[in-house]
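Below you'll find the structure, written out as structure tokens, and then a few comments.
Every protein chain except one is present and positioned as in the full complex.
Per-chain numbering from 1; labels A, B and C assigned in written order.
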Amino acid sequence: MNIAEGSASPEGNTVETVVVRFAGDSGDGIQVIGSQLGLASAMSENDLGTFPEYPSEVRAPVGTTYGVSAYQVHFGGRPIKTIGDEADMLVALNPAALTTNLDILKKGGTVLVDAGTFSERNLEKAGYKASPLEDGTLDGYRVMAPDISKLTLESVADLSLNRKASLRCKNFWALGLVYWMYGRDRQPTIAWLNRKFAGNPDVAKANIAALNAGHAYGETVEATAQEVARIEPAPGIYSFVTGYEALAWGLATAAELANRKLVFSSYPITPASPLLHTLARLSDTGVTTFQAEDEIAATCAAIGASFTGGLGVTSSSGPGIALKQEAMSLAVSAELPLIIVNTQRAGPSTGMPTKTEQSDLNQALYGRHGESPLAVLAAGSPAECFEMAIEAARIALTYMTPVILLSDGFVANSSSPWILPDIDALPRINVANHTDAESFNPFERDPETLARSWAIPGTPGCEHRIGGIEKDYATGHISYEPENHQKMTDVRSGKIAGIAKTIPPLEPDQGPPEGDLAIVGWGSTYGPISRAVNNLRARNYRVSHIHLRHLRPFAPNQDELLAAFSYVLVPEMNTGQLAGLLRSEGFGNVESLSKMTGRPFQVSEIEEAVLSRLESSDE
Amino acid sequence: MNIAEGSASPEGNTVETVVVRFAGDSGDGIQVIGSQLGLASAMSENDLGTFPEYPSEVRAPVGTTYGVSAYQVHFGGRPIKTIGDEADMLVALNPAALTTNLDILKKGGTVLVDAGTFSERNLEKAGYKASPLEDGTLDGYRVMAPDISKLTLESVADLSLNRKASLRCKNFWALGLVYWMYGRDRQPTIAWLNRKFAGNPDVAKANIAALNAGHAYGETVEATAQEVARIEPAPGIYSFVTGYEALAWGLATAAELANRKLVFSSYPITPASPLLHTLARLSDTGVTTFQAEDEIAATCAAIGASFTGGLGVTSSSGPGIALKQEAMSLAVSAELPLIIVNTQRAGPSTGMPTKTEQSDLNQALYGRHGESPLAVLAAGSPAECFEMAIEAARIALTYMTPVILLSDGFVANSSSPWILPDIDALPRINVANHTDAESFNPFERDPETLARSWAIPGTPGCEHRIGGIEKDYATGHISYEPENHQKMTDVRSGKIAGIAKTIPPLEPDQGPPEGDLAIVGWGSTYGPISRAVNNLRARNYRVSHIHLRHLRPFAPNQDELLAAFSYVLVPEMNTGQLAGLLRSEGFGNVESLSKMTGRPFQVSEIEEAVLSRLESSDE
Amino acid sequence: MNEQVTQAKLTAADFATDQEVRWCPGCGDYAILKAVRTVLAEVGARRENTVFVSGIGCSSRFPYYIDTYGFHTIHGRAPAVATGMLLANPDLDVWIITGDGDGLSIGGNHLLHILRRNLNCQILLFNNETYGLTKGQYSPTSHLATRSPSSPGGSIDNPVDPASFALGCGARFVARGVDTQIGQLTEVLKAAYHHEGAAFVEIFQNCIVFNEDVFDGFTAKSNVAEHQLQVEPGKPLVYGADDSRGLVFDAAALGLRTAELGSDSEADVLVHDPANYNLATALARMNNPEFPMATGVLYDNPGPVYAAAADQSGSDGNARSLMDAMRAGFSWKVAGKEQ
Partner (left out) sequence: MNEQVTQAKLTAADFATDQEVRWCPGCGDYAILKAVRTVLAEVGARRENTVFVSGIGCSSRFPYYIDTYGFHTIHGRAPAVATGMLLANPDLDVWIITGDGDGLSIGGNHLLHILRRNLNCQILLFNNETYGLTKGQYSPTSHLATRSPSSPGGSIDNPVDPASFALGCGARFVARGVDTQIGQLTEVLKAAYHHEGAAFVEIFQNCIVFNEDVFDGFTAKSNVAEHQLQVEPGKPLVYGADDSRGLVFDAAALGLRTAELGSDSEADVLVHDPANYNLATALARMNNPEFPMATGVLYDNPGPVYAAAADQSGSDGNARSLMDAMRAGFSWKVAGKEQ
């Protein structure tokens, strides 16, 4: 590792983890410096988690509250699984950024503002009657209010940039100061700038000058700096991945492991589109992407691709997934492999497209007409996105079934350092095409998996016709026979149930496999639950964390494991869908902890909920 | 009532109920004689239930098994709620009809065939190697095998019809014989024929001649005839209604009760289309129907109609309902009245369109993205279709919410005599438009119902804009505020939950409101469950029948009522969806009795299931 | 309907709402918004009788900014929602706002059907050749080889031409306008308003963020004269500086060609007849830069309007009571017992 050598190690106490939140106008370059801090932290032997928040408008007018863009980085010397409940430091590059983000700054935390932007006009746009720098709004915080705009202009004065371009460097000035305060190495960022602006060296130089100036400012004013604890990362080649990147790579990897063409067919929608964009850039690795005219076509095209032997994958978010259900049911009936990725967002209807939620679990389980069972998986972290994409492909291909993979706006857009996989070392997905023309029957089943046999166009002698009408169990021909429908219903649900046999047994993520209280989660609540349970266990509370990756079917031992706890609490960003599912499976002592604000759980919210349960159970 | 005077009262014992099943080629006029037997029975002071079964091909080749059309009539001297598990008499007008329907004839029952159709060609088409009239196939049945074709030709020989037209009367010949055997009056049928063929008196005469000839044949050969017990029908104007007619009339009535324009917008699909057809014929009563380009457009048009103050209704079956879900979620978010009728059929995918099933309950409850709560109702009999249509409108309009009304292929197509309602005597649905322009806010809520205020285009001063994005609780404007989303989620689900307050308390349909065992059903299992419980109670088994019409929210006392039973059995034509729902609501002792054959439950299947439970619980 | 309060003639400003307009600064949507407000005032539209209905997209935010009734529905479905509005209340003045993605990608089917049914409404399709709201993927109108997040190597889908599509669907009014050409745009919108039946207007709209100046070839000030042909009923089809160029019929090709007027002896310049379908299809299909881009009302030829009131029923048109209708089947009476 290019260890963060030479980084000034400023005086001050050592802290375990730090949360820095950047906020500013959409044009301020907040996302860039946020990810640079992430990179610098990873290089400083920190684990970390990051999360961006974009405005919902494409480009809101400058200075408005709804035009504020933010980026939060949580880094430190232990495994980091959340983005942090509260910020230790808030960087607010204009008044609107201050007013919309101050509630996330912890009491006593540091706030860095660009005093140069606190003009009357900007204050008004942010809804401030008086300057918050003067009216006591910031009492109780450590306030740093240099005129960053002016200082940035000064720092790049030697270069030949115009005023506008010069001012654009102020994000790096702020970053430089942050680097000083948390002892980050500037080198990786400088390298990144040089690479990024290779074609425009003046811009690179200006940003580097601003970075250095901000850093120097910290030194000069003797801003309190902190040492951050370190970890010892496992060896490997690392990159930062967002959930959507890991998912894209997982799908492409799965297709390679199965030796099938990945046909990814989608229609743009927030927050699912980045998956399409990422895969579109992989076409030179053999991936085919298709931007369909709508979600129905996207799903149908994926089904067509699977019919012809490819790995058909489609992706969307809530409203688009609703549109896909009829076609999914076709894939259930035709028993074709298909992966449907749902990057969930807040509903109902258009809802809040840029906000996260887990409210499509029921839709995944039950959203189709008739008895249309399929497999449902969920990913809880960027790394899990990679694994679950491969697991989805394994199930879809091995069992000839559609698989819904649930992600959400939070897991898709958060990122963390990740060891790039060695594809050759991963287990292959061996599913052969049927090529034997002798007495071929498309609905002949593998006795073990109950998967039907898959013969693809191009195979002489295996020509056959399938469709969505009920099929005769024995011949695959159309059948309306009463007893046959019962048999086919049973075999379709039996096939899905049978997947459980190949799912590894569920084990608590933390804590013993039995006890009074288990916190059961799925998807992106993973981080906050994990941290909360960690904290509680550190305080000697007896509580276990169980994380479900397989939502249909469940892991084979799930019943048993959950039954070993007297009480189960299920935190979900919905109104209790998994809790209802567990109850419908016969678990009595299941309580839902629901949050529906478009934001992830805070660790403290879960801790408090657990504590109140433990107390009340002590009575 | 035109009492069945003058009907020959043949010798023989009196039976309580009789099941006659007609079967023949699609072109044989089976449906016509089936409904005539129904009519004649109603006129003979019988209660009754009927059910047609059409081939799935539009017009299959003559003589094939898949071209067989059937019609079953169950009539007698007590309330009739089913179509009968077994037939007492089977009329099979050709070999294909015999082979496909014989399994429904009870052992010892009567089979009437047209020996004239048992040609080698027809036997072969039906898959018979030898004539079933000779090879012992019909041992154990009472067989009547006149050459109906020939006898019909003879009976109409005096009339000027050609051979083909003459032969077409053979269905009425068979009907005449049936009338003889069960003491039905021919007059209503003769009247019907004269009215139907007013423009073609020769055809009327020929059919009447055939009817009389069949009747006379019975007399001549001294066919055993039976007296059927009678009931005393309540006074009123009666008509036969199918479930879809009652539903159509219920919707039209509801709109009249609410003084709103009914805009019914649909796309054809089996078995939902008859609802569209029936309403299309009511345009002169003020109903507007719209055949949209697809189900999505149909739903959206209904929503548009509601936005402008109408009562928007849409309708489909499984695959089409799947396509409507995204738009339903818009109606949830915009809080507009909307009724979605789902005439369920067997799935998944295209499934078995002409076969019945109840497998879309989960889709109704959970099929949308996000938390999209709405009300769900179900109708269990033709009469209930009328009532539930009005109930759906009441809820939709009073609570400004979409309502899903579940019907199915069985309830839609079965029919029974029904007292035509006096609309003026029904309670009105009073929901006023908001017209007061002063401080109008479209999301101001009625404190009682939580319904938002409804101002419709054309109202000066109340102009407003709504949509599917999350709305501010106070102003109705777009809002992405975290706490607001929680509040709106809560108010949307609270509104639906609050409907329970206006639902009449649930009472057992039969049996005491507490005990060991309750059979809980919904929708079209009503008839078989009701009869089974009736039979069991007659044999002194302690079992109650509870029928759910409200599936979301449940009746306010449902929890309490169900909790008063130690054990609940839920017969469903799905794999246990209501059972799962009850369990997810916290009921432990719920068992599912599932049937997935595309056919309704038989009374005996339910009886047996109950008996086996009672026995095992006796141990 | 509702009691009508006496109302003064409204101005464009009266159609503004209290909502902050949230398009990107410089977006072409602003100019269209202004034109629409102006037209509403000029034609004397009543706020309470007007409905704007849209799907999803930047363009579909439009209804929030017009102080009439408004419904921001779901992606692609505005024509279907509008149809329901007109079924329930055919007297409403309904404006549909859609985008090239909303109207021609996911919503293409509804556009087809509202056009062929010919419901009485205005359909404004803001064509910016991109999916603005979802951040710039190529759309069904994007020219071949458009680079975008979903087509980093350039798109390979042939685009559809909205006007040709509308004509193929059986539209009876097809026009084009440009966001920056307010004079022509307001005239086109007024013609659309006055047309009985579905009036389809494609508006070239500049998305400065994802597709800046994509229409510059014929909308940039310097290109308007040479590369745009602004058609007007009964006027010759001329363009160019000093109207020096024009469209003539090319008998050999059975089509249009451009000619230097004056120098070209065959130059029998055509006169615009908006009722001529063949001319309209040929105008719609003219591709810039080979041809000038035709803007204005290409086609205006009223046909039978879908009237909800029109009776699809088998009845003779006389109203029946519902109870009579229910009794019209075979019914019978059971008398009560004598008491």
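Assume contacts are C-beta pairs under 8 Å (C-beta built on N, C-alpha and C of every residue); 3 or more make two chains touch, one makes a residue touch a chain.
These numbers come from a predicted model, not from an experiment.
Seen in the complete assembly, the chain not on display touches A, B, C. From the options B:Ser35, B:Thr50, B:Thr189 or B:Ser273, the residue with contact to the chain not on display is B:Ser273.
Screening A:Asp28, A:Asp114 or A:Asp294 for touch with the missing chain picks out A:Asp294. In the complete complex, the residue from B:Asp294, B:Glu357, B:Glu391 or B:Glu470 that touches the missing chain is B:Asp294. Among the residues A:Tyr66, A:Tyr141, A:Tyr238 or A:Tyr567, only A:Tyr238 touches the chain that is left out of the figure. Where subunit B meets the omitted chain, the residues involved are 57-62, 66, 267-270, 273, 276-277, 280-281, 283, 289, 291, 293-295, 319, 349-350.
Contact between subunit A and the unshown chain involves residues 1-2, 39, 42-43, 188, 192, 233-240, 249, 252-253, 256, 261, 263, 265, 280-286, 288-290, 292-294, 296-310, 312, 326-327, 330, 334, 420-423, 435, 457-469, 477-478. Within subunit C, the residues in touch with the undisplayed chain are 104-109, 112-113, 116-118, 140, 144, 147, 150-161, 164-170, 249, 251, 253-256, 270, 273, 276-279, 281-282, 285, 303-304, 306-307, 310-315.
To be clear about the criterion, only the chains that are shown with their structure count from here on.
The most distant chain from subunit C, with centres taken as the mean of CA atoms, is B.
Per-chain CA centroids place subunit A at a distance of 47 Å from subunit B. Counting partner chains per residue, subunit B has residues 296, 326, 330, 334, 467-469 touching two or more of them. Subunit C has residues 74 in contact with two or more other chains.
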